[in-house]
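Missing here is one protein chain; the remaining ones are kept as they sit in the complex.
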Amino acid sequence: MRKSTAQEDLLRGIWRENPVLVQVLGLCPTLAVTNTVENSLVMGIATFAVLLGSSFFVSLFKRFIPNEIRISVYILIIATFVTVAEMCLEALVPEVHKALGAFIALIVVNCIILGRQEAFAAKNTVWRSVLDAIGSGLGFILAMLMMGSLREVIGYGTFLGIPLFGDSYEPWVVMILPPGGFLTLGVILLTLGYVEERRRANRVSAMSAQERA
Amino acid sequence: MSDPATLHDTAHAVPPPPLTQDVSTVKLVFTLVFAGVIAGVLLVFAFHATLPAIEAHKAEVLRAAIGEVLKGPARYETLYVLPEGISATLPSGAREKDFEKVFYGFDAQDTPIGFALVAMGPGFQDQIKLIFGFDPRAGRLLGIKVLESKETPGLGDKIEKDASFRTQFEGIAAPLLGVKKGEKSAENEIEMITGATISSRAVVRNLNQAVTRLQPLLLAYLDAQAKVGTTQEESNPKATASTPNRVVPVDADLRSAAP
Partner (left out) sequence: MMSELVWIFFSAMVVNNFTLVLFLGLCAFMGVSSRVETALRMGAANIFVLVLTSISAWALNRFVLEAAPYLRIISFIIVIASLVQIVEMVIKKVSPTLFRQLGIYLPLITTNCAILGLAIFQTNRGYGFWEGLFFALGAGAGLTLALVLMASIRESTEFSDVPSIAKGTGLVLIIAGSLSLAFMGFAGLLSGGA
């Protein structure tokens, strides 16, 4: 196994080990608040900020946190950042805060955040942990945007509230209802699985062609 | 899919020998307390930094909602629904948030316009929360606004977005009656939204329930106010005795207006 470089710390979380699309973590917000692009984006940014802050502090203080109580300390740090994020959202974007409701507080139990602390920030330097948090956070925002755009464009016929298809478009309401969340993510995962399988099949056939040659 | 079981194990499993010799309990407690204090300081700071904006926004939302349903009052008073009746003051020691509030609006000449009341009840998906303007003497609604609802987008949420549905409530006499679109025949009837009958009916029902519950209390409050006014103006103790007579016609009026 080769040593991770700074670039790899950053890029890993965005696509190859995307927390939502590949690791399938943090499903609750991914499905619950992605009915519009705006909600998805705000939720993504809030989670990003909490993840970045927590990773920074956990990696900074990792020497002083005894192993026995590390989870409690991590949760304390995460919960503090979530509370701060919730208050900031309520002060800055009150309408979106209302739309996201309880799901902002639920960032605390988002497996992605605790997972990154335990798997990375607790063992690595501040710099690398911050890069890792930025990568995973961007990966999360990417997945949220993907879900949000698909659901809003098909479900409302708009993008960020701007109509795309004119009046004759009949919106697929189901996409913005709860079943739409499950189905959209399901279809995205199936598509990724299909692409991955095709790629593997191509690689195998290329290899066997080489062997024959 | 990472198995939650493994996730849990990595996240929670404290290593089997819990207290190794080099970490004392004092250090554990100290670390937790220290982290707690830092978190607390940060939170209090953030709380006080964001509080003014949050409070200002809440007040603005409330003011806008009251303004909308009372058609732009110049000012309003906040009244509390106490068990013994509506009052402008809270009993000593009571907490504001424990009581339902109603808002009494006045126009620029300080003439009362009516009350803004909050109605809440089950809708199609979840609770619907409405605020509506109401004139208890005339028994008429002045306007409604949906504060919170989770009705189906594109169908049930028309109770919020469809202006032609909302305007029907302006000046209508309670109790309301929901009818199909295009079948309105009486003055107190509301035409339902096609495809959102249950949501529309829920709005009508919630409004009726709130009116039935609050109208007597509001009338009692207005009568009490009138009584105080008379006593002060005439400074004649006998005037109080005559007030009950004055109450009756208003009450009777109302009954005839609201069959």
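Order of writing sets the chain letters: A and B. Residues in each chain are counted from 1.
As a convention for this text, a contact is a pair of C-beta atoms (placed from the backbone, for glycine too) under 8 Å apart; a residue touches a chain by one contact, two chains touch by 3 or more.
Fair warning: this is a prediction, and the values are worked out from it, not measured in the lab.
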Left-out chain, listing which of the shown chains it touches: A, B
Hidden-chain contact residue, picked from the options A:L10, A:L31, A:L89 or A:V130: A:L31
Which residue of A:I45, A:L60 or A:V108 touches the chain not shown here: A:V108
Interface residues of subunit B (partner: the chain not displayed): 1, 3-5, 7-8, 11-12, 39-40, 43-44, 46-47, 95, 122-127, 152, 178, 198-199, 201-202, 205
Residues from subunit A at the interface with the omitted partner, ascending: 24, 27-28, 31-32, 72, 75-76, 79-80, 82-83, 86-87, 101-102, 105-106, 108-111, 114, 174, 177-183, 185-187, 189-190, 193-194, 196-197
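The working rule: only the chains that are shown with their structure count from here on.
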CA centroid of subunit A to CA centroid of subunit B, Å: 36
Residues of subunit A that touch subunit B when the two form their complex: 23-25, 35, 64-69, 71-73, 76-77, 79-80, 83-84, 87-88, 90-92, 94, 111, 114-115, 118-119, 155-156, 171, 173, 176-177
List of subunit B residues in touch with subunit A within their complex: 1-2, 7, 10-12, 14-15, 18-19, 23, 27-28, 31-32, 35-36, 39, 42-43, 46-47, 49-50, 53-54, 57, 61, 152-155
